[in-house]
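Removed: one protein chain of the complex. Kept in place: all other protein chains.
Every chain is named by a letter (A and B) in the order it is written, and numbering of its residues begins at 1.
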Amino acid sequence: MLKIQSLAFSYDDGGFHLQIPEFIMKPGERVAVIGPSGSGKTTLLNLISGITIPERGTIVIDEEEVNRLEDQARRRFRLRNIGFVFQDFELLDYLSVLDNILHPYRIGGVLKLDRSVRERASRLASRLGVADKLQRYPGRLSQGERQRVAICRALLPKRKLVLADEATGNLDPENKIRILDLLFESAGEQDAALLAVTHDHELLTRFDRVVDFRLFRGENSG
Amino acid sequence: MTLLNYRISIACALLCTQLFCQTARAEETTRSIVAVNYPLHFFARTIGGKEVKAEFPLPPEIDPAYWKPEPREVAIFQRADLVLLNGAGYAGWTAYAALPRRKLVDTSAGFRDRYLSVADQVTHSHGPAGDHSHNTTAFTTWLDLSLAAEQAAAVKQALTRTDPENGQSYARRSDKLEKQLLDLDQRMQSAGKVLSGGPVIFSHPVYQYLERAYAIAGTSLHWEPHKEPDAGQWALLQEIATTSGSRLMIWESDPLTRTRDRLHALGIQVVVFDPMANQPKEGDFLSGMERNVRSLEEAAESLQSQGLVNTRE
Partner (left out) sequence: MIDSLYIAWRYLLFNPARSLTLVACITLVAFLPLSLQLLLDEAERSLRSRSVDTPLLAGAKGSALDLVMNSLYFDDQLPTTVSMGLVERLEQDGLAIPVPLYVRFKTRGFPIVGTTLDYFDFRGLTIGQGRLPALLGECILGSEVATQLGLKAGDHLVSTPENLFDLAGIYPLRMKVVGVLKPSHSEDDRAVFSDLKTTWVIQGLGHGHQDLARTDDPSVILDKSDSNVTANAKLLQYTEINSSNLNAFHFHGSPKAYPLSAVIAYPEDKRSETILRGRYVDSDKYQILVPSEVIDGLLENIFRIKQVLDTVVLIVGLATLLALVLVFTLSIRLRQREMETIFKLGCSRLTMVRLLAAEIAIVVLVSVALGGLLAGATTRFSDVLIRTLIA
């Protein structure tokens, strides 16, 4: 599913250096990434999704070498194949819940919005318990509900890989577990691999595998 | 055979269409002329001929001078292409009716300076305008047949001005009419010469122009032909007859037989001189006037034979 080999990345100022000899994820696998702040967890997600380009090495997702794609192709690939769940949910306050869920279909021009998508959206929303709030604006939802909506948005295009960046970071303990379970369940139904960056060590047991980022963090040799 | 039939029917159809078109066009262009009294109507009809549609919407039996038209009757005048007015204050209704000014033709405008004023009206005053009286002009202008000829000429002019194409036809007919009117005028002059010696009595004050034109002096009364005069009226008549020596009374229409008999008994001859203001039951303006003139001629002859008026020199 995801295969990273001999990856190297550093920021221009030279203060940060990331090296990943090899990292592989199987389809449907749930992997947690831990590590201290600034260890490059978010950078990893950016590299995987093609937002940033590595200096060396390859990133292959579903047999597509992402880092070799042109800028536009990379974005299209991202829209089609990678789902994002953010710590701050990043819902658009001026769109209703439904419009937020359908948003990836309306921007970018890659995904096609049709009736089947709408039906699936409504099924997914009821699966995640927000079906009765589709016409509401995010401002009138609770934190937990917002994250459910964000999950809906990430999963609706049937992606093979979902990246979660501190997805439960802003939730209360009770919600954390429930949302994570929902995320697992929903991703599992689509056989999507889940790569989650987290600080919540108490949740780690629920993942198939935990990767400590300190392993990848190399000092700049200068 | 069938082909011939076919051709004939086509020809007929074409002819009909053409005829219809011509009629329609004629109807469109025929100008309507309406007059306030019968003499003018007669002039318009005579001079205009087929080229005009002369209308006379006044009811019979009324005096056009004092007619009070209903709005729908005024509308006929409003729609007309030419409205012939007598002028001289005749037909008071024209003063308060809305008429299209540019279509009005004052047929007596040419002799305004020869209008006769009526002296014996009471004036009245109210407000700053001061003294004024109404209807101070005698208006039966056409009883002077030379003025009638001038009015006819005015009608011709108006027709020619608005329809120059038919000007020659109008002129031809107008010339003929003028001659007829002036012939009658001539005969009136002759009769007048005979009658001018002895004053006459008029049943109504409508003969002012006749008096002036033919020098027939007289006194006017207010006698209605169909009403028997009362004692006072008879007394007045006798007084006039005695002082002026009148032997002739001129009536607008036939008086009652009893009135006529009594006048005869008083030695006063009755002559009917119909002003012809309204449409006659029979004949027309010329035949009516001719009859008027003849009556006057006969009366003159009769008075002359009795030696009661001027004898021929």
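The rule is simple: a contact is a pair of C-beta atoms (placed from the backbone, for glycine too) under 8 Å apart; a residue touches a chain by one contact, two chains touch by 3 or more.
Here the structure is a predicted model, which means the values were calculated and not measured.
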Residue touching the undisplayed chain, where the options are A:72, A:116 or A:135: A:72
Residue of B:32, B:78 or B:196 in touch with the missing chain, whole complex considered: B:78
Which of A:9, A:23, A:84 or A:207 contacts the chain that the document leaves out: A:84
Selected from A:21, A:36 or A:108 as touching the chain missing from the view: A:108
Contact with the hidden chain (one of A:49, A:147 or A:168): A:49
Chain B, residues in touch with the chain not shown (by the definition above): 68-69, 71-72, 74-75, 78, 92, 95-103, 122-129, 131-132, 134
Where the missing chain touches chain A, by residue: 49, 51, 72, 75-80, 82, 84, 86, 90, 92-96, 99, 103-110, 113, 137
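In this text, only the chains that are shown with their structure count from here on.
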Between chain A and chain B, centroid-to-centroid distance (C-alpha), Å: 116
